[in-house]
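A protein chain is absent from this complex, but the other protein chains hold their places.
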Amino acid sequence: MRYILRRLGFYLLAFWAAITLDFFLPRLLPGDPAATILGSGGQLDPSQVQALREALGLTDQPLILQYFTYLTHAIRGDFGISFSNFPVPVITVILTGLWWTLLLGGSSVIISFIIGNLIGIFGSWRRGGAVDSFVPPLLVLVGAFPPFFLGLCAIYLLAFQLHWFPTRHAYEDTLVPGFDPAFFGSVITHMLLPVIVLVLSQLGGWALGMRNTMVSVLAEDYITMAEAKGLTQNRIMFRYAARNAMLPSVTAFGIVLGFVLSGQLLIEQIFSYPGLGFLLISAVQKLDYPLMQGLFLMITFAVLVANFIVDIVYTRLDPRVRAG
Amino acid sequence: METHNKPAHFEQQTPSPETVDGPVAGPEGAAEMPDRQDLPVEVEGTPAGQLLVAAPPLPVPGRQRMVWLRTLLKNPKALTGIAIVGLFILVALFAPVIAPGDPTEFVDSPNLPPSAAHLFGTEGQGKDVFRQTVWGAQTSLFIGFVTGFIITLVSTIIGMTAGYFRGRIDDILTLLTNLFLVIPGLPLLIILSAFLAPGTGTIIGALAFTGWAFGARVKRSQTLSLREKDFVAAALVSGESSFKIIFTEILPNMISIIMGSFISSTTYAISASTALAFIGLGNVSEVTWGTNLYWSQNNGAILQGAWWTFVPSGLCVALVAFGLSFINYALDEVTNPRLRAEKDLNKVLKGTAFRKTRTRATPVFRQSQPNSK
Partner (left out) sequence: MEKGQSYQPVMSQEIAQPQTQVKGQNQIMSQSQNNTAFPVQTKPLLEVKDLRVEYLSPKGPVRAVDGVSFSIAPGEVLGLAGESGSGKSTIAHALLRVLRPPALITGGEVYFKGKDVLSLAEHELEEFRWQDISMVFQSAMNSLNPVMRIGDQIIDVLVKHKKISKREARLRAGELLDIVNIDKNRLDAYPHELSGGMRQRAVIAIALALNPPMMIMDEPTTALDVVVQKEIMQQIEELKEKMGFSILFITHDMSLMVEFSNRIAIMYAGEIVEMAAAREIFENPLHPYTRGLISSFPPLVGPKRKMAGIPGAPPNMAEPPTGCRFHPRCTQCRPVDKVTRPQLQEVLPGHWLAYHEGMPGINRGQAGQAK
């Protein structure tokens, strides 16, 4: 329990740091931030200027009060009004993308975690076998490709040339979102290619990490004892070896998540997949600063929550941290 | 987890009533022995025979450095990586010779497929893709290496300070490091670049700001463990200044880690700057692999079927990243004793009947001399 509380405290601190960063960033610009931003943004009407000033927390109050107001607004999820979707509040825009990002990210991380770890487990079990010799270097090579470039190639080849997959969006434009099989089918066919690309780009990391921990776990005395006990190979491999070897993988989850998300933002962009990454990049292109800031906070928030869930799972997986 | 580790640690530390026990020199230690064959026999001041003595030699930083560097330069993976990266550096340096002419010049009609006139074809505005790819190497590699250097410098200073001084300083720096690790990098990078004035300097600054934390963590833990070593303790007792200890005792033993960190930061910088440029956050008038991809996307290359406008630049980024990670992989193989032992093991197992046995039980081969070479 203490461990969980400590982690929770850390995430709150991290979220506070992200809000603070968000608050000070526009103020790092020379001169009046609103003017500078608007100078590069072209024509905006006065109501939009006002919206921007409010979103940035630029009022006549002293800085510390501005900061405090900004903080309370951010915690309430009030990030102001989006310019590019004027006059829709930023939070509404964000919420349209959140679920798509969670769907895409969640499924790709879970799939690559499972497949990658299985490759690592079997590779280390039959060292020098086919799985061990050829698959990891291949995955390292694939992993060296920027995910968005893999995505571009995949779209070009598999979607445009071969027409195996839809090229863009999260579902068929003609369908209305709802609980019907046609819609679900469309969602699944649309996420197939982006998920494959994301899984391919992460797989090597999981597989190599798992393989390396497996190799050191297999040298542990409790594995020798499990073998001496005459248990079946499967039981030793999963219940004794992999069960212990997966712990570092789970701890690495937090950091990996950040990297995965970075790849995913661009994948969403090139697949026009309407998640947070797509929104963020279009906000950047449309110079929609309030939306950008809100998205940054929301993405950070999602990552922190995911980290926290991983921590809770970890305490279930490793009895030793439960006590501490 | 710390609470778990303590008892185990304690048990291992319990002095056993062994009075006869000398250093472990038996077969249990054999697998752990470093690969002596790979050690250069001509190491100065070290008779070859001495290397075979079971007792480990005292840590002599200078000598160790020489050994791993030489071993690295014999490692085929490292050589492959160095060759790939070296090739791209040469291309960048000799861009004016390899692809003479202005890469931003409109040379022909748009979206021409590769031909003798335009090796990689032309892109959506009629610029020569080959020129763009070759010249793109210059800025991309420049950003990569400069950022890699800055990240390495920052993370080394922060990591070593935290690891060496420990206590309050460490607590604060570790917290800061962990914060930067958990806050997602690319979104932060994107809003940083969006708010700050566009340009190469901004990109490098933003990349360094978001990229130092991982390296700092690795260096902190390495410094922490080096600080426990006898030779550092000896220097501390003899009253040397912290400054001197850090630079003469600790730093020389971290060269391989710092080098690894430089390589991975460079990889990160090249990939991330390409991604930034791709979404239009670089200086779009400059020619880099990232901006090439940006323009390709902007000109609807996929819709036009003009694959040659994005494949060369993307492939270059991938190859450089692959080459760099290959060097790092080899570096790890050479300096990490566990991996080295594993490599020895694989070498030994190759050709013996170990592979053919599907079982994990200890194999029985009743020959007088098993094939081991």
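Worth pointing out:
By written order: A and B. Residues from 1 in each chain.
To be clear about the criterion, a contact is a pair of C-beta atoms (placed from the backbone, for glycine too) under 8 Å apart; a residue touches a chain by one contact, two chains touch by 3 or more.
Keep in mind the model is a prediction, meaning the values are calculated, not measured.
Contact with the omitted chain, checked across A:L56, A:I91 or A:A226, is made by A:A226.
Contact between subunit B and the absent chain runs through residues 4, 7-8, 11-12, 14, 16-31, 33, 35-37, 52-55, 344-345, 347-349, 352, 354, 358-359, 361-370, 372-373. Listed here are the subunit A residues that touch the chain not shown: 127, 218-222, 224-232, 235, 239-240, 243-244, 247, 317-320, 323.
Keep this in mind: only the chains that are shown with their structure count from here on.
Interface of subunit B with subunit A (complex): residues 1-4, 175, 178-179, 181-188, 190-192, 194-196, 214, 271-272, 274-275, 278-281, 293, 297, 302-303, 305, 307, 310-311, 314-315, 317-319, 321-322, 325-326, 329, 338, 342, 346, 349-350, 354-355, 360-361.
If you check the complex, the residues on subunit A that touch subunit B are 10-11, 13-14, 17-18, 21-22, 25-26, 28-29, 127-129, 140-141, 143-146, 148-149, 152-153, 155-156, 160-161, 215-216, 227, 233, 254-255, 257-259, 261-262, 265-266, 269-270, 280-281, 284-285, 287, 289, 292-293, 295-296, 299-300, 303-304, 307, 318, 320-321, 323-324.
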